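Only a single protein chain was left out; the remaining protein chains are all shown in position.
Naming follows writing order (A, B and C), and every chain is counted from residue 1.
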Amino acid sequence: MSTTGGTAAETAEHEEHAGHHPTPQEYVRIALILAALTALEVSTYYFEFGAAAIPLLIALMVIKFVMVAGFFMHLRFDTKLFGRFMYTGLGFAVVLYTATLLIFVVDANQ
Amino acid sequence: MTRKHLTADGGTGGASGRGRRRARRFVPLAGLAVLLAACSGEQNALAPAGPFAQGPQDLIVWVFGIAVVVFVLVQGLILYTSWRYRRREGDDSMPEQVHGNTKLEIVWTLIPAMILAAIAVPTVQLIFEQMDEPEGDVLTVEVIGHRWWFEYYYPDYDIYTANEMAIPTDMPVRLEMTATDLARSPDLGVIHSFWIPRLAGKQDLVPGHTTYLNLQADEPGRYLGQCAEYCGLSHVNMRARVVAMEMADFETWVAEQQAPAAVPAAGTLEARGRELFGDLGARQACASCHQVWEGEGLRGPAQGPDLTHLWSREEFAGAIHDLTPENLRAWLADPNSMKPMQYEVNGIGMPNLNLTDDELDALTAYLETLD
Amino acid sequence: MASTTAAAETPRLRPSKPTGFLSWVATTDHKRIGILYFWTVLAFFFIGGVESSLIRAQLAQAELSVLTPEIYNQMFTMHGITMVFLVVMPFAAAFFNYLLPLMIGARDVAFPRLNAFSYWFYLFGGIFLYSSFFLGGAPNGSWVGYAPLSTNAVSNMAFYAVGIQILGVSSLASAINFIVTIINMRAPGMTFMRMPMFVWMTLTTSFLLLFAVPIIAVALFMLQFDAVFNAQFFQPASGGDPILYQHLFWLFGHPEVYIMILPAMGIVSEVMPTFSRKPLFGYAAMAFAGAAIGFIGFGVWAHHMFTSAIGPVPRSAFAVATMFIAVPTGIKIFNWVFTMWGGRIRFTTAMLFSVGFVSMFTIGGLSGVMHAIVPHNAQQHDTYFVVAHFHYVLFGGALFGLISGVYYWFPKVTGRLMNEKLGKVHFWTWLFGFNLTFGPMHMSGLLGQPRRTAVLPGELGATVELYNLLSSLGVVVLAISASIFLYNLIRSIRSGEASGDDPWDARTIEWMTATPPKHHNFDVIPVVTSRDEFWHRKYAESEEGIPVAVPVGASVDEESDAGHDEHIHMPDPSLWPAIHTLGVLPLGYGLVYANWLLVGIGAVWMVAGMFGWIIEPLAEGDDDEPAVAGAAAH
Partner (left out) sequence: MTAVAPSTSMGLDSRKLGMWTFLASEFLFFGAFVSAYLLYIDETNGGPGIEIFDIPFTSVSSFVLLMSSLTMVLAHNSHVRGDLRRMRLWTLATAGQGMVFLGGQVYEFTVFYREGLDLTQSPFASSFFFLTGFHGAHVAIGVLLLLGLYSLSLTGKVKVGQDVKTEMVGLYWHFVDIIWVIIFTVVYLIPELRV
């Protein structure tokens, strides 16, 4: 509750982390990469990618996701616990809902 | 359709034979079940009367045995420990501070796991056995759940009936089930469940899906059942009957049901009833919801129960009332008093058509001719 | 220790009187919030009990007409909703609130105002649900609210959809609060493996809530939009699939049943060691088993749908998964028994209820395993056999555990003991009445009695009728027993024997501090050096591992205890959580009646309340909340 004790520890931590945080220039660079990836994504709408399209789109989605989470949300620099929380939630969602949808598919001809 | 002869290990008949033999091996455990079965009504899950009810019964008796053993062990352990280690008057000594025992942990992880594995295997086998389409001669019946009555359609014979399903004995029946067909009813279609405990477990009827259930009766008889999925106001009044009969009787039944309804001679009370059935003036006609097929045109489904051979049935209105002239008259006079429905709010069920005494007499007389 | 109650010294603009109505409305003290939860739960338990009494009256004999079908259907629906969402879950929340900070050596939860918010959401959610009785009838679509039945206007289930949604927000907020509190606010030295088992179970429960509540939220939104705004999620006519609702509901619903049982398991894990005078047997296994139950509990939901439109493959998979939940549960059962083994068991009322829990829960668990035998589940499903199962686990399990906790921690809260003689009468009548009520349901279920039937059909036969009569008689015993409990409770609050700080010779640190605890819990936050910290401060171990009492104060160097703060800084009371939360009522009615004006008023109200909340400093005297981490913000 009391914060008196925390001040020192916290500021120390802040400083320790500060070095790892990207600079604004780096943020812009990351954003440019994101923009390029988005352009690539949208291009699947205009050009024929054939069978590669879906895996490509999913890969791009994952990369964008990880980049935003890692850099903009500081997951790469913050405590691992935060990342673990987020990926647990994500993992639960993916597994449970995939299973649910599979049940519908398996039973489609039942 | 030809009558199928059952051999000890042929087809589904085999399943039943095997089932009975297996049951005998567990006489002591099954004893309890039989005892209970003997002194109860007909809607009884402990008194299987066909292979599709027998299989699950045999399995559960076995599992129940295990449960009893675990129960006795655990409760015994609790009681013994409580007694043995109770603090005695004046005893202020301290027990040894034991924190755990890894060996014990492993034991009581592995033993239950092994027991469960042993239960899991036959369970999974039986799941598939129960759900697979039976081989050989099979009677197909389509079951449609309405709020709050079951409709049956025999696609092989083009027969519609309600509440009571006739089947031949010793032949597997495959039910193809769904809930209300929206094209012909204001009922938006809710989930029901078809359950005749002595013949098979229940299976839900889901609007938009077709579900399947196998059942078979070994002996002729009237098997009681009921909708088992809560479906609103009159869920409890949504009963089901299966009437199993020898193949010959069944064939007669089919022939009778396929025949068109009798048309009463002109000028009689019954004929007046027939007219009213088709035309009630400003009020909604019976025929707008019910079908009495007189041999012309299509024999199609209607919003309410098919009445072509109403009088061949023993019960009506979701099989909650005996089909007697008095009951029927009361029904026509005020359906809601015989069975709570929601015609006014929802359009579900049968409306009160404010029939006069004369009209009631005529209609009842007419309906009685529909055998 | 200079000042223990900073509150008394600082002049404040907001309700600062330590007593009176407003002090309760504005409280952010986790202990007071816990007490608010407790009394609200008792009120709802009474209502839910009356509803079940009416159910049993109607079913006492075949073909009775004590209730019309309309009323009956409302009764069992509201009974289920009340007992699950307004009794068992918040009952657990009452314990979490009161005990969690005390047990981990914190001064409060991480977000005290959010904590108050959770309570108010709970209360208003309950009131909202019950207001439906005066607004055209209560929901009557059962507590599972299957679509499309529940999208039908006559089912009144819009109230259910919105009401449970409100309760869900409350649960989600508490879950976040407790997770953060446990992870972040433990006393120095309180490692995860030194936490009391109750704290472990709180953590597991909170994670279950965290991941389960959003799922039901979606299901309820869909249900409500189908019902009120004509959306087509579950309408078969346009291609919607009712099975989707079942999946979403049970994806939440099954974790939910473990949400209800795990807190009780935590309580039992505290009570048993204390009264056996032994540490919890297999601590690590217990913690692990709890987590495993929670985890596997997410993978068994379709066992409620064995007779639904799902095929043999999922039926098999879920059958196997379901059965194996018995393994971690068994681990718990055996560890409890071996906690008692070799002990010096004192059979206080609290201990009796805990032993009763282990015994009765096992029965319910075994019938649960029988449900998982899919081919026979088709016979058991939606019969009274299932009703028997879940009352054994919920009443014989959850409720026994929670009541055990009431007897155990009552002295901590009030400084008085509950009357043991009355307590024992309560226990034995409770045990007897409970078995009389629900035991026969096993039989009537197997004999074919379906659940949710507004009358007991006569055609089921005389045997079933007899069992039903016994069940109904059981409720009479339960009602008498509950009255004894209530009498004991009130009498003991008024004039119970003084308990002292540590009446049970307990093991965990909540018993180290004053009884009842002061606003700030601990004058000095204890430094924890072992599991069962308090016990180790009281007893040293002889060479044979037998504890020997140590003279007071000798074992622990008091100096080592941390937190010699000059001023203990407690959050001040705040009216904002209650004000903010009030906006949920117009919002809720607006959604039920498709009235956008009300929705707008509610939304604006809540946003405004939120800003008031943010702007108001956590504690007067801070011109703002502290700039650095660790503060109780929010």
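Things worth noting here:
Note that a residue touches a chain if its C-beta (ideal position, glycine included) is under 8 Å from a C-beta of that chain, and two chains touch if they have at least 3 such contacts.
For clarity, every value in this text was computed on a predicted model and none was experimentally measured.
Taking every chain of the complex into account, the absent chain touches A, C. Residue-wise, the contact with the chain that is not shown comes from C:Arg186, picked out of C:Arg113, C:Arg186 or C:Arg277.
Here one chain is not drawn; of C:Met197, C:Val213 or C:Ala578, the residue touching it is C:Val213.
Contacts to the hidden chain, counted on chain C, fall at residues 110-111, 172, 175-177, 179-180, 183-192, 210-215, 217-219, 221-222, 225, 229-233, 235, 238-241, 244, 248, 562-563, 607, 611, 614-615, 624, 627-634.
Although one chain is not drawn, its touching partners on chain A can still be listed: residues 1-6, 9-10, 13, 18, 21, 23-24, 27-28, 30-31, 34-35, 38, 41-42, 44-45, 53-54, 57-58, 60-61, 64-65, 68-69, 71-74, 78-79, 81-82, 85-86, 88-90, 92-94, 96-97, 100-101, 104.
The definition used in the following text is that only the chains that are shown with their structure count from here on.
Rounded to whole angstrom, the centroid-to-centroid distance between chain A and chain B, based on C-alpha atoms, equals 52 Å.
Look at where the CA atoms of chain B average out and do the same for chain C: the two points lie 38 Å apart.
Residues of chain B in contact with two or more other chains: 211. Shared contact sites, meaning residues of chain C that touch two or more other chains, fall at 241, 243, 309, 311-312. Of all the residues in chain B, the ones that touch chain C in their complex are 36, 39-46, 53, 55-57, 59-60, 63-64, 67, 70-71, 74-75, 77-78, 81-82, 85-87, 91, 93-101, 104-105, 108-109, 112-113, 116, 119-120, 123-124, 126-128, 130-131, 179, 182, 188-191, 193, 195, 197, 200-204, 206-209, 211, 224, 226-236, 239, 340, 342, 345-346.
By the touch criterion given at the top, residues 106-108, 183, 210-211, 215, 241, 243, 247, 251, 298-299, 302, 309-314, 520, 563, 565-571, 626, 628-632 of chain C touch chain A in their complex.
Across the complex, chain C is touched by residues 1-7, 10-11, 81, 89, 92, 96, 99-100, 103-104, 106-107, 110 of chain A.
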